Structures are given as C-alpha cells and as structure tokens.
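Of the protein chains in this complex, one is absent; all others appear in place.
Labels run A, B, C, D, E, F and G following the written order; every chain starts at residue 1.
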Amino acid sequence: MKIEKGQKLLFIGDSITDCERARPIGEGLFGANGKGYVALVDALLQSVYPELGIRVVNMGISGNTVRDLKARWQSDVVDQKPDWLSVMIGINDVWRQFDTPFIPDGHVYIDEYEATMRELIFATKPTVKGLVLMTPFYIESNPDDAMRRAMDEYGTVVRRIAGEHGLLFVDTQKAFNQVLKELYSATLAWDRVHPTQTGHMVLARAFLKAVGFDWSRP
Amino acid sequence: MKIEKGQKLLFIGDSITDCERARPIGEGLFGANGKGYVALVDALLQSVYPELGIRVVNMGISGNTVRDLKARWQSDVVDQKPDWLSVMIGINDVWRQFDTPFIPDGHVYIDEYEATMRELIFATKPTVKGLVLMTPFYIESNPDDAMRRAMDEYGTVVRRIAGEHGLLFVDTQKAFNQVLKELYSATLAWDRVHPTQTGHMVLARAFLKAVGFDWSRP
Amino acid sequence: MKIEKGQKLLFIGDSITDCERARPIGEGLFGANGKGYVALVDALLQSVYPELGIRVVNMGISGNTVRDLKARWQSDVVDQKPDWLSVMIGINDVWRQFDTPFIPDGHVYIDEYEATMRELIFATKPTVKGLVLMTPFYIESNPDDAMRRAMDEYGTVVRRIAGEHGLLFVDTQKAFNQVLKELYSATLAWDRVHPTQTGHMVLARAFLKAVGFDWSRP
Amino acid sequence: MKIEKGQKLLFIGDSITDCERARPIGEGLFGANGKGYVALVDALLQSVYPELGIRVVNMGISGNTVRDLKARWQSDVVDQKPDWLSVMIGINDVWRQFDTPFIPDGHVYIDEYEATMRELIFATKPTVKGLVLMTPFYIESNPDDAMRRAMDEYGTVVRRIAGEHGLLFVDTQKAFNQVLKELYSATLAWDRVHPTQTGHMVLARAFLKAVGFDWSRP
Amino acid sequence: MKIEKGQKLLFIGDSITDCERARPIGEGLFGANGKGYVALVDALLQSVYPELGIRVVNMGISGNTVRDLKARWQSDVVDQKPDWLSVMIGINDVWRQFDTPFIPDGHVYIDEYEATMRELIFATKPTVKGLVLMTPFYIESNPDDAMRRAMDEYGTVVRRIAGEHGLLFVDTQKAFNQVLKELYSATLAWDRVHPTQTGHMVLARAFLKAVGFDWSRP
Amino acid sequence: MKIEKGQKLLFIGDSITDCERARPIGEGLFGANGKGYVALVDALLQSVYPELGIRVVNMGISGNTVRDLKARWQSDVVDQKPDWLSVMIGINDVWRQFDTPFIPDGHVYIDEYEATMRELIFATKPTVKGLVLMTPFYIESNPDDAMRRAMDEYGTVVRRIAGEHGLLFVDTQKAFNQVLKELYSATLAWDRVHPTQTGHMVLARAFLKAVGFDWSRP
Amino acid sequence: MKIEKGQKLLFIGDSITDCERARPIGEGLFGANGKGYVALVDALLQSVYPELGIRVVNMGISGNTVRDLKARWQSDVVDQKPDWLSVMIGINDVWRQFDTPFIPDGHVYIDEYEATMRELIFATKPTVKGLVLMTPFYIESNPDDAMRRAMDEYGTVVRRIAGEHGLLFVDTQKAFNQVLKELYSATLAWDRVHPTQTGHMVLARAFLKAVGFDWSRP
Partner (left out) sequence: MKIEKGQKLLFIGDSITDCERARPIGEGLFGANGKGYVALVDALLQSVYPELGIRVVNMGISGNTVRDLKARWQSDVVDQKPDWLSVMIGINDVWRQFDTPFIPDGHVYIDEYEATMRELIFATKPTVKGLVLMTPFYIESNPDDAMRRAMDEYGTVVRRIAGEHGLLFVDTQKAFNQVLKELYSATLAWDRVHPTQTGHMVLARAFLKAVGFDWSRP
C-alpha cells in the first residue's frame, strides 16, 4: 500500500469527482466526500486500513474543464497541501465539442488541454509525495464513435504525461471497456458520462489497484 | 391536409409523447399537451390552420411499453372516441433489455410487441378516420450499436403493420438519422432517448409531413 | 435562407422573448433558450438546417421597455457580438399606460420610444450582418380598442425605422390578426399579451418567413 | 337594510366568489371567506352593522358553471339552510366557448344555462327569506366584442328570471361599465375576468346597494 | 372629497399599514398595496372615484416605531414626494413595554414619541397638500386595561399635534370602540392588535370619512 | 410523590395539550410529547425521578371541545389503559362563543359542558388509579372581562366535579393570576390563550404540585 | 464465488438495509438499492463480476424488528422468489429496550426473537439456493456496555441458528470490532447504529467475504 499513515489524499476533477461533496472543502462526516468514487475510495481505505488514518479530500467541481482547474489550482490544490494528489479531468473539455458544437467558448481543444495539464503537473509534482493521473473516459463501447475517439485522444495525452514524469497512471477507459464487454453502456450511465454506483466502483477499484490497496487483508 | 375541420386527433405513447401533459386528459390551455412533439404539432396546426379547429389530445404516459398501452387502451383510446389516432411506442420495450438486463419482468420482446400492436391496431382501425403509426427510435448514429439495432427491428415491425393495413407511416428513426449526419447525438438527447426541443421538432415535422401539412400556406 | 453557416443570431426583447431563458446568457442545452418563440425558432433552425450550425442566443428580460434595453444594450447586445440581431420591444412601453395609468414613472411614450429605437438601431446596424425588427403586438381583434390602437402606433414607428434603414421587418400584429379572424383572443393569450404555444408559433413562423426559412426542404 | 339580525347569507358561484375561501365551508376567522367580494361584503357588514351579527358563508368553487352548481346544490346550498342566498354564475359557461372552442364538453350553452338557473331558483325560493341574482360579467368595454356580447346575453337571462320571480337583481356588468368609462380594462383585471381588489369592491358595492346597506350611518 | 385628481396619497406606519405590501415601493397591480386598510382605501377610491386617478402608495413596515419612521423618513416619505400623507404609528412603541417588559431597548416612551412626531410633522407639513394623523389603537374594550390606557395616552398626543397644526385627525380607537360595544375583541383581532378584514374596514372607513369620501355617489 | 413506578400518565385536552405532539400516539423520543406543558412535565419527571420510569402520553388535539373529547374518548383514553389521567378542556368551548359569535355550531354552552364532563369522569374514574382535573384558563387579569368571566364559570364546574369525586384539582387560572400580578398578559400569550414556554411552565408546575412532585430531592 | 449467473439475491432487514431504497421493490437504476451496504454489494458484484448478471433486491424497512419481518415475510420474501436470501435483523428489537425503556409495546425480547427467526428460516430454507444470516450489531467497543451486551446475545442466537442449519454466517459485530480497535465509534456512526459509508463498507465486505467474492480478479 503506497499511501502512508496520516497522509492527505486530495482528488480534483469535474462532476464525476464532485458528486455533491461538501463546500468549500469536501472532507469530514455527513457525506462530505460526495456520493461518487471519492467516497468509495474513502470508505474502502477507512474500513480496510483503519490504522492508517488517511485523510481524503474531495475538491471536484461539476462542469469543470482543465481550464477551470488551472484557475483554481492555487486555492484548491496548492493551498490544501496534499501529500497525494489525484487528477481526473477532460470529459467536459471534449463533451462540449459534441453537445453544444456551435458554442466554441466552452470547448477546450487538445493542445490547450495538454499544455495546461503539463503546466499544472510540472509545478505540483515537487510538492507532493504521490501523484495519480486518471484518464477521462466515455462509457461507449464503440471505439469509432466520434466522441469516444476524441476522449481516447485526450486519454493518450494523460498517459504520455504520466509516462514522462513517472507518475501513477489509471486508465479508466480501459477499466470501463472491460465491463462494457458484458454490459450495455446504458446499464452504467444513461448519458454515457455520469456513472451509477457500479460505474463509480469501477473507478474506485481502478484507482485503488494503482496505489497497491489489498482488499483481502485480514 | 388530411385532417379535417373539427376532428379530434389523439396521440398515445410513452414519455416522448407524455412530456408533462395534464392529467387525466391532456388537452386544453396552460400547456395541457405537455412540452414535446404533441404540443408542437398542436401549435403548428392551430397557428397555420386556425380555421380547422383540430382538437389535439395527448394520452402519453412515461415509461409505458406496448403492454401498458394494451392495459389502458379502452379508457385512454377507445373511450376518447378520436377521429385520428397516432401511436408511437416501443422505446421502453427495448430499453429495459439494455439498461436493466437482469430484470426480465420489464422486458417486452419483439414477438409480444408485434402481436400486441397488431391486436390493438386491428381492433381500432374500423373506429377511426385516420391512423398514423410512428416507429420507436434511438438517437444513435451507429446502426451496429446493439440497442440501435434492436430498435430498428421494432421499427421494421411497425413499418410492416402499417404497410399491411395501408396506414400512414412515420419513420422517426430515418428523420433523426438525417439530422445525425450533421449533429452528434448528444446535441439532440443526452441519453439518446429524450430529445431536446430540436429533437421534438424533428418528430413533429415528420408527423406533419405524413398528414399533408403545408407550412407555407399564406 | 438568409442566415449563414456558423452565424450567431441574438434576440432581445421583453417577457415574450424571455420566457424563462437561462441567465446570464440564454443559450445552450436544457431549455436555455426559454419556452417561447426563440426556442421554437432555434428548434426549427436546428432540425431543418442542422448543417448550418446557427447559434441562437436569447437575451430577453421580462418587463423591459425600450428604456431598459438602452440601459443594457452594451453588455447584452454589443458585447455579445451577434451576426444577426432581432429586436421586439414596446409592449410594456404601452401596457403600463393602460394597466397602471396613475404611475407615469413606468410609461414610455411614443416620442421616447421612437428616439431610443432610432439611437440603438443606428449605432448597431454597422456592426451586424443582419437586423430584424419585429413590431410589438396586442392580441385583440378590435382595432378601435384603446390599447390596440396605441400598440399599432408603436408598430408603425417600427415599420418606419425598418423602412428607412432597409431592415428586415416582421409585422407580428398582422400575423396575429390573421389567426384572430378564426380564433377569439382568449384562445391565444388570457391577458392578450403572453401567448400560448400556438401564439409563440405564430411569432416564430412570422420571423422565419422574413429570413427565408424553407420548412419543406428535404 | 334588508338583511336582518342573525340571518345567514350564503354566496354561491365560481372563482370570483371562491377566491381561496376555506374548505369545506367558507366561514369564520382567518380569511375563511376568501379574498374577494364576499370577504369585502362580510367586512362591510360587520364593521358598519356589528349589532346585526350577520353570518356570511362563501360556497364558491373556481371553474364552476351552472351545471356544476346543480350537481352540488343540495349539499352546498340546501343543506346549509341559508336565510339569504346570492348567486353569481355563468362566466365559465361562456368563457370555455371562447378560450377552448374545440372542446365542447366544457361549454354550457344559453338554453341549458337558463333552464338550470330556473330549476335551481324555483326550487330554492320558497326556502329562503331573500334571494339575490347577480349577472355574470366581462370586464371589456366594447359591447361588440364577441365574448362580451355573449356574456350580456347570459346576463339578460338572469335579469329576466329575477324579474319574473321578483328577486333582488344586481347588474354587475353595468357596475363595471361605469368604471370602464374611466379606466381601461387591464387596470381592473389582466384577463378581463378575475378582478383586482378594486374590481371586487365594485362587486361588493353593487351587491350592498341592492340590499339597502348604508355606509354613512354613524 | 378632499383628495384631488391625480394626487399621490402615501401611507406610512407599522404592520397594520404594511400587511405584505410590495417592496421597495408598495404601489401598482398584484396586491402591491398589501392586504390591509391601505388596500381597502385604494379599492374604495378607485371603484367609487375612478375618474380621479388617485395614486395610493403604501410604505408601512412591520414592527416599526416612531423611532424607525424617523430613520427612514427621508427615503420613504420625503423622496416619494406625496401630495397627501397619512401617518399611523405608536402601537409597537407601547406594545414592547408590555410584551417584553425586560428589554427596554425596544421601548419608545411617550416623551420620545411626542418629540419625534412633532419633528417629523413640522418638517413635512409645508411640503404636502394634505396630512392625516391616525391614532394608534388597542382592540380592548376595557379602558382601564394597562396597555389600553397607555395607548390612549399616545393617541392623545396625536390628537394634540393634529389640533395644533390643524391637520385631519382620525381617532381609530374611537372607531374600534364603537364596534367593541357589539363584538368581543377576539372577533376583530386574536392578539388585540392585528385586525381581521373587518377591523381593517373599520380603519379604512374612519380614514375615508375624514377625507370626505362619499360611498353613495352614483 | 403520588405517581408510582412504571405507571402510565395520559394527558387529554386541546391545543394547549397538543402542541405538535406525535400522531397517532404522543409518546416516545424526538419530541413526541409536543412542545407544551406535557413535555415539561415529562422532562421534569424523567430528570428528577428517573428511577420511576413514568410513561407520559399526550393525546391532546388542537381545537377540541369537550364534545370532541367525548367522540374520541374510547379510542384515545379508554383503549390506552392509563393508570393516571389528566383532563384540561373547555377553552374552545368558551372561545368560539367570543371569536365567532355568529356561528353557534361551534359553541359548547355550560350545561352541555358540565353534563359531558360528568359523564366522562364518572365512566372513567373506576378504571384509573389517579385522575387530575385541570381548569380551563384565560390569560387576562381583568376578572370582569366577558370571556374571562365565562371561563371562570367553566372552571367552577371543573372544581365542583373534582370536589364531588374527590379528584386531584388544578386551578390553572389561579396559577396564571399569580403571575399576572407581575406581568402583563401579552408577555405570556399574544392571544391570551396559547402560552409561551413560561406560561407552559406555569401549567406544568401547577400540575406537579398537585401530584406531590419534589424538585429539590437530591 | 458462490452466487451464480442470473441468480436473484434479496436482502431483508431494518434501516441499515433500507437506506432510502425504492418502493415497493428496491431494485433497478437510479439508486433503487438505497445508499447502504446493499448498494455497495450490488456495485461490487456488478463491477467485478459483470458477466454474472446477479440481480440484487433490497427489501429493508426502517424501524423493523423481527416481528415486523414476520408480518411481511410472505409478500416481501416468499413472493419475490429469491435464489439467495440475506437476513440482518435485531437492532431495533434491542434498541427500543434501551432508548424507550418505559414503552414495552416496542420491545422484542430474546425469546420471541429466537422463536421468530427459527420459524422464518425453517420455512424459507427449502425454497432458496443460498441463505446468509448476518448478526445485528452495536458500534460500541466496550463489551460491558449494557446495550452492546444485549446485542451480543441476540448475535449469539443468530450464530446458533446458522450453525444448526449450516447456513452462511456473517459476524458483523466482529467486523466492526476490528475497526473499533483503531477508530472511536463516533467516527463510524454518531448514534452507534447508523453507519457512515465506511461502516456500510465494513458490512458489505463482511458479507462478500462470506460468499466468496474475489476483489482482485482481473
């Protein structure tokens, strides 16, 4: 298990991360970590490794793109002084190109996406003990679907940056693809984006595998 | 224009038809026809052919399958004594097979679908002056998508029944396909089923073309 | 069809335009264009001309007079950089003279109306590719009704300005008059001002005729 | 003053009478008489003639026609054993013919109106000490307006029945006409039917004049 | 009738005046004058003297004492430029001494009351065409009741100031006393302060008598 | 202390007893005993005599008269099998005669009050171990006030019945009178009926004195 | 993994099971399985074993004791025809003895508990393919706490019955005890009964271990 006793683990991202977390800081009792994969990661860490006392903080905000993350990076990441940081962003960067194609103001194209991600990761890496990059995803089994294809390209950017910096990498699309072999996408998310509890468990499990979590410990 | 002065035109179907219509009867002022294609058809008929005084009635109920239609056919169709009847059903019959595949109670397979449709149409045709069959649809451009393929098969059943009885036939899937050449499905419906106003206008226009509506009359 | 590929079409006006549009900018998914004629124009443009990708923006605000439009013209029109602009204002300018006759603060008399309209149109015309002026209206069939007569005079001002500048002109009163020959005003609007869906379709159709929209294209 | 000490005065009618009165019986404290002319009559009687202790009961129901009154006459009039009865009905009988002309189910034409009124009045007159008939009204100054003309005809029926039975008669249309000489209809009612407080005071004053109320007594 | 054509009549006071009036200015349609005596005065003036077009404005605020009136006199009275002004204040000045006797911060004793009233009236009288002073009241028939006795003393102050300046004077306590001979106080106000509609009509009638209103004009 | 270990103590009455108690049975956690004197008695018994485990049940219903108690006596008293019963009723029996004097249906005059009380007490006394009669009260210091005088007469009935049967008797009016020497009635209840927490403590203390409660035990 | 392809797994119990599940049947999309351990079991089964298509149904009802389960066993267990059944009941049976000790009606003592459990299990075992008994629990680390001690005795009953019938047995108290070594009870449940997400994950993991679930499968 890579995360150590007493460390603070902060998740940043969009609505998949947010899931009705508490404001301004998503941590503590009464569902402060929201209802998504962050809450599941928290529950799994606390129940299986109660002696570690890992402090999970959720700073996701619905609708965010990487451009929005940059705007609030200082207050919502740097100032929080996390030991571990997990970043999952990009779904809205792509989605807006497909659901409101005539409103370019909301589109974040791949060059801006890559440059901003690099900038944020480069600046933050020295300050944290662990950094996890999770790809954006699209719960669609057809790799030739136009939006799935675009999302895969953004995922490739994430993989490349993780590789260059030697960061932990979570391929969420691959995790979903495995389930999509058995289940039609509508079972996991009516809009192919916002997962059911099952979909969030797919994300939580993919994250935890990357950090060496062991479910079967006594 | 095939619908004549003073005739009553009744729409029956599922949530695409329902769209928050008034209960128990969906007709009259204050949005009683709901917010979907039925309301658009009503507005187009009233504004372009005000002298005809066509009475539009919406009897859609969200979540319905053809099995549900059969159960309420007497009270919601026959007893209403429509001159014209339009039927669009089948989306939920198919969808439940894909979004809750482990709960077969909610699935209506194609044999039951065809038999029930035949039974209802056969019984009703002699009592009305006009009968329009609209196919179910799936706002997905990939014809090899599993759920789209199933929906196309249900649509083929509708086409066949319309052909056998010489009924007016509206191929809603074809109407959507034409738009999907230009727009990604997420622009028209986040869940590929419940359309935006644009999607409802596609349906209204397809219906009105079938009944000889002329937008450009003075 | 006069509006071209990728152009932005902005509507400004009062509650007839507003109709619960999104704030601060009325554009995008989830009914952001409101529930009135603007949403119908948007749905008709997107469904019949999906390849054009016309961007429809609704900036109506309920209760506005031309005096209010002037106060927010910079932020709500100029700064939005529309290619096409449609203006329909004047109903409240007249109505307040009739429903609260003892409160002159809210009355905008015809001289101020004309001067302000001229000022706004004169300043804006050079910056847009198309400009549509729609008259205010009153859904009352009696041309001798006091408020109808006043509204007609304001409409005449709009017609005159459109003529002088060679702008597209939409006579909404005339469009309603045609329907009022067949239907009593209460069918179209309980207060003779806020139309039902049918009334909004009358407005949408009148607008679209002016810009060369062709419903019957394949 | 015709109403005597301790008598019960019951008003029956439609939404103009109802005005959010208490259910099932509209009498007592806490606004139980609603917010319309009945409450004003009650307040004027109690404040000017406190020694009479007249018991005012409101049995109006919104949307009612004379057909609805007949259906509930036994429980809502006869069983209440009023000493005085005031009836004002007919607006919806006429209105439905004009706002939903294609739905004849809701129309109550003049023959049914007259016959039902006669039947109810004939049966009730012997059981009460006083009976007041108030005409329906339409707050429209143009006597040639189609709906105003129809309403006047229904009013004529009321006048005729009152005359034949020697009942107290209140010409509410005439009372409104006098005010409409000075004020445009929109000042009194946005939909020309549901009055403002001023409009309700016109009704209360017309009623009270008929029963001999004297405002200026010490 | 002392108030003339086109004049603005402003009422200032406490919760008896306020009664849910519109903010920030209590005038116009949709019950903007509240539900109390001000709305009744407005309805009576408009219905009986429609040709005068008197503009009624309600600036009451619940809980106010004369100390509060002074604090907002400039914005809520002077800046509104009324032709006529009616003032009814003092109930809370007295009531707080009786319902929260241990919290002297909220008590306004009679010296401060008189001095403040004098100051406000003296400054305002030259700027208006008519000024009406209404006493505070307590709906309690026993003149020896401690709070009634105190209220009577404040009323005496109002009478004295009115006499000295030759202002119109309305003795609301006397008006209520007349009704209290017939009705127990609980019929008019559960808390002996906030009147029912009947109690508000007592106030409206007392006010209107003072300004020469004639109910019986044709 | 007269109430013994494990006994059930049931209170029946009107809104003074009810005070938002739980339905259908007012006992248990989460404020089930309401917010009035019953809850205070319960809290005092549990905190001072925790070893007795007295079970307090609140069966008050707002608006009740003795006539209403009779109608529900079987289900709400007898079927509950209390060891101790406390009855406080009569306020509404009197109040309705004063706040709605023209609606005799709601008045319960003193003969009916006495006869019904006798009937209920006579039938119930043999079935319980203790019976407490509390007078109705009116928080008005003037014994010549009309409603206070009437309430005192009803209280005298209660005293007489208690005396005849040798029941515990609580003179709530006397308890309030003692406080009213120091405080004006508005401090204890705005409507002279529904007490503040202080007024409910007056009731709780008067009750507890009657049953031998000792606050100062260690 | 003991549960096989296509089998239906039904959970019955109290509020720990219920957790806002859908009514009348807790299964399907949109959080129909509630927010507790049942939803977590469902999400873990679907995400790790998507090919099995296990149908999870939640029939918990808040506040239930074993007496309540018996009353609805036919409709909520037998009629649902589960392949696997999991039962966790007893917390309220014990809790009511401690939080409302004076209201014995709600207490289910250990003899009734054991007899009823035996009766239900005996009748149901032959009809299902798998049966899991989960103990009730109390999130209190002190085994000498009075309520913890009682809960342990009820848990012993469950263990005994499971042993006698050879059923799968889940010792939830033991699972919580392991976490309570590291965390104070308030971290897991403010009232020591209703767990946080972490506490529900403790339950889900304990259940899944019993049925052979393997988190680490590829």
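Basically, contacts are C-beta pairs under 8 Å (C-beta built on N, C-alpha and C of every residue); 3 or more make two chains touch, one makes a residue touch a chain.
What you see is a predicted model; the values in this text were computed from it and never measured.
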| item | value |
| --- | --- |
| Neighbouring shown chains of the undisplayed chain, as defined at the top | A, E, F, G |
| Touch criterion as defined above, residue of G:Gly63, G:Pro101 or G:Gly163 at the omitted chain | G:Pro101 |
| Which residue of A:Asp14, A:Glu27, A:Asp145 or A:Asp171 touches the chain not shown here | A:Glu27 |
| Touch residues of subunit G, complete complex, unshown partner | 95, 98-101, 142, 144-147, 183-184, 186-187, 190-191 |
| Residues of subunit A (touch criterion as defined above) contacting the omitted chain | 6, 27-29, 53-55 |
| Subunit F residues that touch the omitted chain in the full complex | 29, 31, 33, 35, 39-40, 42-44, 46-48, 50-51, 53, 178-179, 181-183, 187, 190, 196-202, 205, 214-216 |
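Going forward, only the chains that are shown with their structure count from here on.
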| item | value |
| --- | --- |
| Distance between the centres, which are taken as Cα means, of subunit E and subunit B, whole angstrom | 62 |
| Centroid spacing, where centroids are CA-atom means, of subunit D and subunit F in whole angstrom | 45 |
| Residues within subunit E bordering two or more other chains | 29, 53, 183, 187, 190 |
| Pairs of chains found to touch, sorted by chain label | A-B, A-C, A-G, B-C, B-D, B-G, C-D, C-E, D-E, D-F, E-F, F-G |
